[in-house]
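Here the complex is missing a single protein chain, while all its other protein chains stay put.
Moving on to subunit A:
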Amino acid sequence: MALSIPYYLSESQLVVALQRGEARAQKIVYERYANRMMAICLRYVANQADAEDVLIESFMRVFERVNQFRSEGSFEGWIRRIMVTESLMFLRKNKSLRQEISLESVTEEPDYQWADEALQANDLLRLVAQLPDGYRTIFNLYAIEGYSHAEIASLTGISEGTSKSQLSRARALLQQRIKTLETDVKSAPEYGKAAS
């Protein structure tokens, strides 16, 4: 029995193999990027099962459209954009981008240095997941992905003003919850013993 273990030295060879439709190349791409893309999906789609559905659809889209990849940017960035697009399409289907919630007044900003040291990625991902879908999407697109309000407006179909307002509300919510976390942790007796 012939033993063939494909081993793609570079990203371009992997892309060529994907363009030929090799199943093993698809497997390699999935194993290489699945976890990172899953985090992106979870940032947009808070539900784990929905995020996995979005992930599957996104990879299927990648494998279908790999012939459109022109090698002008990185292959990972191309996949990431597809993940974001698919997440937005999922949210648009569910019409959850226009939800708004009432905000409490934020009295003071949290200690960002403490938050940077104490909060891990999972904690921050949980805070993002607690945001409303509209706020979360605008915050992800603007703060993490780096889109402008104009791009966000074109991607989501909302106006730039709505994007700006939702971004402000998303920031306020996150600052408020980080401050709550900070207060809770610092008021705990274990924190005083550990700090001393």
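Keep in mind that, in the parts below, contacts are C-beta pairs under 8 Å (C-beta built on N, C-alpha and C of every residue); 3 or more make two chains touch, one makes a residue touch a chain; residues count from 1.
Everything that follows uses one rule, which is that contacts and distances are computed from a predicted model.
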**Report entry** Options "Branched-chain amino acid ABC transporter permease", "Iron-sulfur cluster-binding protein", "Urease accessory protein UreF" or "Transmembrane protein": UniProt name of the undisplayed chain
**Finding:** "Transmembrane protein"
Report summary line: Which of A:Phe59, A:Trp78 or A:Tyr135 touches the missing chain? It is A:Phe59
Query raised in the report: Who touches the missing chain here, A:Ala17, A:Val128 or A:Ala153?
Result: A:Val128
Report summary line: Per the touch rule stated above, subunit A touches the missing chain via residues 3, 23-24, 27, 30-31, 34-36, 38-39, 42-43, 52, 55-56, 59-60, 63, 109, 112, 115-116, 119-121, 124-125, 128, 139, 142-144, 146, 149, 164, 167, 171, 174-175, 178
